[in-house]
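Removed: one protein chain of the complex. Kept in place: all other protein chains.
For clarity, chains are labelled A, B and C in written order, and residue numbers in each chain start from 1.
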Amino acid sequence: MTGRLRFMRSFSGAVGVTIVVFVVAVAIFGRYFAPYDPNVPVTAPLSPPSSHYWLGTDFLGRDVFSRLLYGGRSVITLAALATGLGYLIGMSVGLVAGFSRSRIDPVLMRSVDVMLAFPPLLFLLVLISGAGTGVQVLVIGVAVIQAPGISRIVRTATLEVSVRGYVEAAIARGERSYAVIVREVLPNIMAPVLVDSGLRFTYSILIIASVNFLGLGLQPPASDWALMISDNRQYIAIQAWAVLAPAAMIALLTIGINLTGDAIARSLGRSYVPKTARSAVI
Amino acid sequence: MTTVAEPRAADREVSPVLAFVGRRLLGAAVSLLVASVLIFIGTSVLPGNAASVVLGRGATPAAVQKLEKQMHLNKPLTTQYTNWLGGFVHGDLGDSSIGLAQGQKHAPVWALISDPVKNSLILALITALFMIPLSLGLGAIAAVYAGRPADHAISIMSLAAIALPEFVIGSLLVGVFFVWLDVLPPVAIIPPGQSPLSDPTKLILPVATLLLASLAAGIRMVRAGMVETLQAEYVMAARLNGLSERWVLWRYAMRNALAPSVQVLAQNLQWLIGGIIITETVFAYPGLGSLLVTAVGNRDLGVVQSVAMLIAVVYVMLNLVADLIVLLLVPKLREPA
Amino acid sequence: MSDPHNPRPETGIELFDHRISRGTLLRGAAGTMLGMSPLLAAACGGGSSSSTAGTGASTSAGTPVKGGTLRAGFVGGGTAETLNLYQGVTPIDESRAQNLFDPLLVVNPDLTTGPGLALEFNANADATEYEIKLRPGVEFHNGKTFGAEDVIYSMRLMAKSANFASVPFVAGINLKDLKAINATTVKVPLLYPDADLGANFVYWNTWMVQNGETDFTKPVGTGPFMFDTFKAGTQSTFKRNPNYWQTGKPYVDELLIQSIDDNNARLEALQSGQIDAMAQLPTADAKAHQATGDITVLVAKSPQAMMFYMDTTQAPFTDVRVRQAMKLIADRPALVASAINGFGSIGNDIVGKGLPFYDNSLPQRVQDIAQAKSLLKQAGQENLTVTLQTSPIFPGFVEAATLLAQQAKAAGVTINLKQVPPSSYYNPSALYLKMAFAETQWPPPSIKFFYLQALSSKAPYNETHWKNAAWNDLLFKAIGETDQATAQQTWNQVQEIQYNQGGYINWTNADWVDGLSTKVKGLEPHPAGVLGNYLFMNAWLSA
Partner (left out) sequence: MSDAPAPVVQVEGLSLGLTTGDPVVEDVSFTVGAGQILGLVGESGSGKTTTALALLGYTRRGVELRGGSVSISGQPILGQGISNLRNLRGKVVSYVPQDPGGALNPSLRVGDAVMDVLRAHRAGAASLESVKASLERVELGADPRLPRRYPHQLSGGQQQRVTIAMACVCDPPVAVLDEPTTGLDVITQDRILAELARLRDDDGMAMVYVSHDLAVVAKMADRIVVMYAGRVVESGPADEVIERPRHPYTRALVSAIPDFRRPRALRGIPGVSVGVGEWPSGCAFVPRCRYAIDRCSEALPELSAATPDHSVRCIRWRELASEGADPGDGRAAATAVEAEDEALLQVDHLEVEYRNGRRRNTVVHDVSFAIESGRCVALVGESGSGKTTIGRCLAGLHPPSGGRILFDGSELAAFARNRPLAARRRIQIVFQNPFESLNPRHKVSSSIERPLRVLRGLSQGEARTEVGELLDRAKLPRRVGDRFPIELSGGERQRVAIARALAAKPDLLICDEVTSALDVSVQAAVLELLSELQRDLRLSMLFITHNLGVVACVADSVLVMDRGSLRESGTVAQVLNTPADEYTQRLLSAAPCLPDGAYS
């Protein structure tokens, strides 16, 4: 039973995976089951759930249930893109710093410390108010916030792996550093490095939702879980479902991802819950 | 009987603690310096002429000229930077660009932000007072009872809290404690000059929101640290020497799990300062966060630069304090082999 | 007759019930605040406009009780808040100014004007010079008596370019020849004939300050409240003016203005009794609370026009038939019901409902898809596709745009929405005055003011790029016409041309919607401004 499958057997791992599959399915295929057009107002705004509109209508009178089915895709793609880009940047910096073991390492790590010393939400605010609220700005901004934390983990993992026999054997064979990294180092640091990707993915969702809340993120009329929350938040007393439904979906996604992540960490034999606090990302 | 070889002579040029602290201070200074460059470039690279943007509709050519002189925008970037940083170091946070635009000769940023800084710090400190013991306590419990119901309960709760953005947590709390139970004030309006502590009931919900959002990460990290130390050899050896379980947990496992947890909790506190922006807006709490957001919106360069620098200083200080605590906890760092 | 060539601040845009519901100042207010200054003055004359929904609840029952502190919550302006009424931009600035200072002429609930610090505004035969008679025996807070010199100083201060909010109101005055005939009379010569100069001095950016006032950090005025403390973006407090010229007022001892950016927080503050009055109550909450009655919802009709506009110089809107077709596509009652929850009257494509000289005779335009289709066919524009740029700068903007796009499908017109951030929507250096099809909001003090600022040949804010020399001459004839009947007749011609050929689609005149604690009495719905046009001197707190 190789490592990958073992985590499925553990109870929380199985629960985690089913939740993630359910939420992603809703996000991707939900739109084909949406009873109404998400952007068309169907009845009076903020009307309570009824037989026609299972989750009632939002502040504009649009059907919350349909918007819920449409709203997953952008949240997940944006967060995935941001986290992915963050990993891309973070991994390359971490690998170079960890593997080179030369002057570059302290220089890179000092700049990482500086980046981590910079309040991330402020960085995003300044970036957005400078470069406008395009989706690309959001993705790049969140990626740049994630990168320092990732590079620190990757560097530690790389340092640990690059003293191992099989890496030194490759170096002794005179293989080019690039080949050594890709063939010998990278495959062996993926597991520990990716374990905390769950937490990072969740954090990307949250920071995008917060930016929306501050009014700088996605623009209406896009139907997006994070935006639905910030749009309808102030009418929570009148029509709570317009906020609770998307919030529940995001919460489910987070719990699912992290249960799976923890299960994978356990199946790696070490309770390798990464040292990155949510805040380390910040 | 000759004793075994003498322990290796410790090099005594400079006491290790001073060297350690010295290095950390230097590192902190460098980080702050680079952060200041980042902040300065970040804010002054905003498109459009800063002065005309701040003046908005009143941006007649004459007014723009006057404001640019007042904001020293006509000087080369480097001099602007050195003046600003020089002033910052001496505690003069410069003027609010908006203030200058309104024709005030001198609109000190410090006057604007002295209250909000105090309020934000109070909120952060109260939250920290609860977060640190709770994170350590719950994290330890989750680790000791790893795999059993207590552990699952704590991790599910912490996962749920991580999942929700602060403003949703805030709204839910207000929904429950004000709209439904009507026991707690939903907003924390503190008149200027009055300390938030004068009316603590107003602080309950904001602190609860911050706690729920930050506690989760803290617990997860402390738990991870504890689980690893519980599997350490010296814990098994201690048990095999007949030490009581409580004694083993506290003096062997917890003590060695503290150092990594401190670093993590410091990062959590740093997040607190950043994360306060959302919570202050939700509860209309007159803190640094909401002021900063409006300043960025108004392109009030003076305020944004100074407040960002202030937050960066607090960030770096927290790191420094965490490092010093770790120094106290880990003898290896304090007294070299 | 020379044209007024004064630079017009974007006074036409009143920042009031605006989409700060998004939780921060940043989204809308910050951008809008910088982008425009509120200009809502009471128009004089004209009957009150009809309203379709949400009657104002009256709060005047019972005899006033003296004492206590009235705490009013407004959307904060952050560090941009100011006490300088000639640079004030936001409603929170307006609330402070209207309680510290006094106007020459006050605006009555029926939008007619009455004597303020000026008892009479007498024009000469050809309306090229005025003689203003001042109210005697009025004292400033520091005990100095109010006189002609103060009026002259105020007018000259208003003209300074830095005081961008007040400049347009004194643009037509020959400042050099201003003369104080005696302590209570001022001679005001004009640069061009203006039959209704009084209308300019109702708006809060034109109220009177004492002679020599320069530094507005500790302002001295003649108003009902005296300055106590001020902290930009947080809170300001004012003490009762014991010898205010309207004897017996104000009733409360202290006025406290609190900045609360987030709508939800402001509403919760009102519900939890931390403030007594709340400006800008979101329409959805208003509807809900009208039902529950736990707070008093103060609704006031107003001439504040919400409009789509088309740039008549950019295709396809160069063709007047296309413009007319678009006007026929809009289903105005549906827009009002969904976008602003019914808090507004139906608009009729011309601005200034309820203001004097407003042409009530023009038929109310209704949705006519068939006619719209045939007009488009004639113009060769079947299945037309256009882009409507909207922004959440005002509550209802994005909602109305979404709904219009939906309604246009019936006529085969595809409207693509493009949302832009509030900070660039009214920023001339970014998008303002460059958009082909967009939205705007005008709360004009008088229709004269709107046409001068938006449609005249030298109009600084010509959103529809309307250029028509003949129409321009007709406009100035109307402005200068002293005879009431001929003036009304000329104004009707001016408005009819706009009604048929103009680029504006005015779908509603939105109401002011605010919230009051049930304890607050004495504040009446008032078309001129939020919270009963800020008349806190009338407010008193019942047990």
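The rule is simple: a contact is a pair of C-beta atoms (placed from the backbone, for glycine too) under 8 Å apart; a residue touches a chain by one contact, two chains touch by 3 or more.
Remember, it's a predicted structure, so these values are computed and weren't measured experimentally.
Q: Considering the full assembly, with which of the depicted chains is the omitted chain in contact?
A: A, B
Q: Kindly state which of the options A:Ser10, A:Thr77 or A:Asn188 is in contact with the chain not pictured.
A: Of these options, the touching residue for the absent chain is A:Asn188.
Q: So which bits of chain A touch the chain we can't see?
A: Residues 164-166, 168-176, 183-184, 187-188 of chain A touch the chain that is not shown.
Q: Just the residue numbers, please: which parts of chain B touch the chain that's not shown?
A: Within chain B, the residues that touch the unshown chain are 1, 3-5, 7-8, 10, 232-234, 236-245, 247, 251-252, 255-256, 329-332, 335, 337.
The definition used in the following text is that only the chains that are shown with their structure count from here on.
Q: Select the chain at the greatest separation from chain A, using centres from the mean of Cα atoms.
A: It is C whose centre lies farthest from that of chain A.
Q: Out of chain B, which residues touch more than one other chain, so two or more?
A: In chain B, residues 167, 171, 281, 293, 296-297, 299 touch at least two other chains, as defined above.
Q: So which bits of chain A are touching at least two other chains?
A: 129, 213-214, 230, 233, 236-237
Q: Where on chain B does chain C make contact in their complex?
A: 48, 52-54, 56-58, 60, 62-63, 96, 98-99, 102-104, 112, 115, 167, 171, 174, 178, 185-187, 189, 191-192, 281-284, 286, 290-291, 293-300, 303
Q: Using the touch rule from the top, collect the residues of chain C that touch chain B in their complex.
A: It is residues 7, 9-10, 23-26, 29-31, 33-37, 76-80, 82, 84, 87, 89, 161-162, 164, 217, 229, 231-235, 258, 260-262, 264-266, 268-269, 271-272, 274-275, 423, 427, 429 of chain C that touch chain B.
Q: Over in the complex, which chain C residues touch chain A? Could you list them?
A: It is residues 21-24, 26-28, 262-264, 267, 282, 284-285, 288, 337-338, 341, 392, 398-399, 402-403, 406, 417, 419, 421, 423 of chain C that touch chain A.
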